[in-house]
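Got a structure here, written out as structure tokens. Questions coming.
Other chains dropped; remaining ones untouched in position.
To keep things simple, chains are lettered A and B as they appear, and every chain counts its residues starting from 1.
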Amino acid sequence: MSEKLQKTAITPDTHTTPPAKFSHGVRKGNILQVAGQVGFGPAVPGQAPAPVGPGLREQTLQTLRNVQAVLEKGGASWEDVVMVRVYLTDTGHFAEFNEIYNEFFADLKEAPAARTTVYVGLPAGLLVEIDALAVLG
Amino acid sequence: MSEKLQKTAITPDTHTTPPAKFSHGVRKGNILQVAGQVGFGPAVPGQAPAPVGPGLREQTLQTLRNVQAVLEKGGASWEDVVMVRVYLTDTGHFAEFNEIYNEFFADLKEAPAARTTVYVGLPAGLLVEIDALAVLG
């Protein structure tokens, strides 16, 4: 590794500016880290971001799409992801979440990512947050 | 890095199939990520996984053994681990958890992994979840 690795912020067109000095995703070398995504719909200029629906299904699918947008903007795909961290607010959501997760990843070809699921607090209205670590190459 | 890195799912013989499309561990290049492990005993065909005991000690030791099984199946050991994430359900468990952790790692030769400990919700009956990131080579 004789050349300096470039560190690049990843900002999908669908995403609003983060509410603080962090990036939706960062790539450095062959590591791509996706920041915690929630179920916000595509950014609308002049409007604050809002979750796509009150339900777990809509929020989970949108959250996964938001992670995917960062991956793709950074030159990666779900096939490159080695770790997914899932933050839910209610242990009662585990079974339904897994169904949705399985549907979403039905066509995955490579080994599925590892995953950790824990139950935490999230801002009002949010039921799920997901981040991901990808190794490219 | 001219060759494509292979991404490999790691499935120890002792582990049940994950409840959704994720892997117990994934290795890609020199990165090995272990998914969140809990204190489930060795898989018994036809039976749902269950924690080894109601107490913190038994669950913690089994959880650490489950992380270790993934590491070893992936060609790594605790000596390669750079980060351990510990999820407990009760701040009152911190001191006892540390005692058990220290006993378990008494013979570690390399620098111990970094660690973050936070208190979250887990499914009923589980007191601890642990995941780990290893860098091989």
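Please note the rule applied: a contact is a pair of C-beta atoms (placed from the backbone, for glycine too) under 8 Å apart; a residue touches a chain by one contact, two chains touch by 3 or more.
These numbers were taken from a predicted model, which means no experiment stands behind them.
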Where 2 copies are displayed, count of copies in the complete assembly: 3
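Throughout what follows, only the chains that are shown with their structure count from here on.
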Rounded Å distance between chain A and chain B, as computed from the means of their C-alpha atoms: 23
Chain A partner contacts - residues on chain B that touch it in the complex: 1, 4-5, 7-9, 18-26, 28-29, 31, 33-36, 85, 87, 120-124, 129, 131, 133
Residue ranges of chain A touching chain B (in the complex, touch as defined): 30, 79-80, 82-84, 91, 94, 97-98, 101-102, 105-106, 108, 110-120, 133, 135, 137
